[in-house]
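Before we start, here is the structure in question, set down as structure tokens.
Complex shown without one protein chain; remaining protein chains in place.
Going in written order, the chains are labelled A and B, and every chain counts its residues from 1.
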Amino acid sequence: MILAIIFFPLIASIITGLCNKILSIKIASIICTTSVVISALISAFVFYRVGICGEVIHIKIIEWLNVGGIHADFAMYIDQLTSIMLITVTFISSAVHIYSVGYMCDDENVPRFMSFLSLFTTFMLLLVTSDNFLQLFFGWEGVGLCSYLLIGFWYKKDSANFASIKAFVVNRVGDLAFIVGIIFIYSYFGSLEFAYIFGKVPALAEQKTQVFGHNFYVIEIICFLLFIGCMGKSAQIGLHVWLPDAMEGPTPVSALIHAATMVTAGIFLLARCSYLFEYAASILGFIIIIGSITCLFSAVIAITQNDIKRIIAYSTCSQLGYMFLACGLSTYEAGIFHLYTHAYFKAALFLAAGSVIHATHEQDITKIGGLRKFMPITYVLFWIGSLAIMGIFPFSGYFSKDLILSSAYLSGTFAGDFAYKCGIMAAFCTAIYSVKIIVKVFHGKQSEKIHHIPKESPIIMNVPLIFLAAGSIFAGLIGKNILDITTPITGFFKASVFTKEFKLGSHTPFSVEIMPTIVAITGMLIGYIAFSTNISSTISKLFRPLYKLITNKFYFDEIYNYIFIKQNDQLSQKMNFIDNKVIDFCGPVIVTIISYNSAKKISSIHNGLINFYAFTIAIGTVASLSILVYKYVL
Amino acid sequence: MAIFFYLFSSLMILSSIGVITSRNPVYCVLWLIFTFLNSSAIFIQLGAEFIAMTIIIVYVGAVAVLFLFVVMMLNINLAEIKSQLLGNRIVGACLMFVLIIDFILIVKSALSSNSTISIFHNQASGKLSNTHSIGAILYTDYIIVFQLSGLVLLLAMVGCIVLTVRKREGVEKQNAHKQIARTIEESIEIIKVKTRVGVNGINYK
Partner (left out) sequence: MESIISNVTLEHYVILSCCLFSIGMCGLLLNKGNVINILMSIELMLLAANINFVAFSSYYNELTGQIASIIILAIAAAEAAIGLAIIVNFYRACGTISIEKINKLKG
């Protein structure tokens, strides 16, 4: 029955995918949604068994590879970390499935959409329930593939196609590092299974090796490469360029993939390999730096964006920075807790934005306004999500964010201090941009650009939203108090994440505890005032160059274009020339020319004269006769 | 007895050289006939008189006569020896030389080793004539070969006719089947003639 968690969505996806044109929209939606909901219920049951009762489930499904020394199975390994991820993935996925039944109601390609959503769910579940690196990588690649398919779902739009390819290629860069990391793991540990590797890590902690002439610790190299993979998948700075463009896909896709599940695969990998990362202290420091830079950087960009989905996308990027920050500080529990709460409120925000888009068919917030009267439920849900992301007590974001920032403060290292400062500033910016959306979309006077009256979304779209909003409210409380997530080692995650030295001993001072809330409230007020009036546009005109820099995303895309894409273009043109004119010429063309000309010459032997033919026959006969005579008679 | 062999064989060689070197094609055919006659004499020497007579009847009486018909029917210009094929001719002559040497070598080596053939199926008996003995085995042991050669001759006959038959233009022939298979619709057309109008202006099909 536990296998049904993975296989129900898979079968539903295959059925809907193959019978794409045959099934009606209703039946396809019902098949996929029911399968995912069943999967969610079973994972709730598993969560009870594993998370609360504390047992670990390990089921081997089928043996996959047994070549050389590599041994990998398809297996389901569910410990506490996996169980919480299962809950997150399946519940958010069911919510998105139900929501998209309403959202995509006027699209004719719904069965394909549902199939891809379920396929994505399957791959994500394979990823989180894996017990070896190979299956994890298989799920990793699978979710990348589904992301590509879903971003480019409306394939008739050019921008969607470009965005999906960009997402896939940037992911690939990370995957390359991941693969090299796996190869390193195999060559030093001799196996790809988690249990074996994690047991052997202390033995290899001191081993060094030579790379490009410098000495490095083996564990550090491995962790560095794995982290690059995480950077690609979770859109950290440097490899984050695909996330804003990924908003070309439908809004349910953004909610599921780019808010709650796929981008969190990186954090999951970090937490799962916590046994490895704990022995690579410098890499942990590196992770902290990267995480905090991303956090601040995306939050700042989000302030100046004007597209609803893009603001929320950068917000996701920023919150992911928080999670990486937490993992870098060795408080993996805090990171996963923030992942869990973030999934709820980010998905709620995205789906609420989807309601707005569905009602007004417009994504630019400067063009819409005053929706408060027409869509009250959406307005309330948006506020709930925003308060959760800002970290106001008692919404769920408060607990997780507070925990992360406290650990950053208490860590005492340079990286921790830097992370604390970045985190506080990012919290400030978070409040600003969250309020920006609310003010611009829901307050203010109604825009004249929208001609029809926006209606509230149908009930089928609002029910999942309400469920997610409830999650954003209560998930934090449940996590901290009931599940005891935040207590390390003896708390919720018993042996699934590992911390080498238990750093947090002292109590956090009250000023540090209250700081995020103060910062958030300040930001909220400032943002409200700035965006309701004209102060925001005045500021943007005053600091025009800085504003331009930030609005253009710090010109990351342009820089990458210049460094990589242009060189690639030139190289590929040269290669094209070589391929067409040189290789093709030496190959088929030359053969054609030679065979044609020689055939022409040879066929001139057939001059049609019987004389000549008879002559040739005679020569042949006499020659063979002479040979025989020479051989046998003489 | 040997003298006859040498006589006829030398005549045969000479006449075959005459076949290939005569200018006039009719002369060529006549030399060919002479060759056949000489060969028939050789056959008689070998004791195969039926074969000899058959050669004269079939080769001379039918094939050579056919050659003569065709030679005289076609307007063959007396051809000159083409000098541009001189290179060809030299190679051809060498080829022949080699061929003859080969043959002589083979014959010398094969027949001097005194190997005997072990199957002595159909013995030629001194009491029966050649015709009798051939007839005894041709229609019994070699019946299939006989029938097949008959088929080949039939094929040749049919082939010749097919190759050379010509349709003459302007000759009307009757096809009885077509004539019998006429229908009313293609033969008769009944037209109502209007009164006081007459048969002028009627469109016949």
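The working rule: a residue touches a chain if its C-beta (ideal position, glycine included) is under 8 Å from a C-beta of that chain, and two chains touch if they have at least 3 such contacts.
As the structure is a prediction and not an experimental result, all values here were calculated from the model.
K.L.:
Would you mind spotting which of A:Ile52, A:Ala495, A:Ala614 or A:Ile627 touches the chain that isn't drawn?
P.N.:
In the full complex, the listed residue that touches the missing chain is A:Ala614.
K.L.:
Under the stated touch rule, tell me which residues of chain B contact the chain that is not displayed.
P.N.:
Considering the whole complex, chain B reaches the absent chain at 1-3, 5-6, 9, 12-13, 16-17, 19-20, 23, 25, 28-29, 32, 35-36, 39, 42-43, 46-48, 50-51, 54-55, 58-59, 62-63, 66-67, 70-71, 73-74, 76-77, 79-82, 88-89, 92-93, 95-96, 99-100, 103-104, 107-108, 111-112, 117, 119-124, 130, 133-134, 137-138, 142, 145, 149-150, 152-153, 155-157, 159-160, 163-164.
K.L.:
Touching the absent chain: which residues on chain A qualify?
P.N.:
Chain A touches the chain not shown through residues 603, 606-611, 614-615, 618.
The rule is short, and it goes like this: only the chains that are shown with their structure count from here on.
K.L.:
Starting from the mean Cα coordinates of chain A and chain B, work out the distance between those two points in Å.
P.N.:
Centre separation, chain A to chain B: 90 Å.
K.L.:
Can you tell me which positions in chain B touch chain A when the two form their complex?
P.N.:
These residues of chain B touch chain A: 88, 91-92, 95, 98-99, 102, 105-106, 109.
K.L.:
Under the definition above, what is the set of chain A residues touching chain B in their complex?
P.N.:
Contact set of chain A toward chain B: 615, 618-619, 622, 625-626, 629, 633-634.
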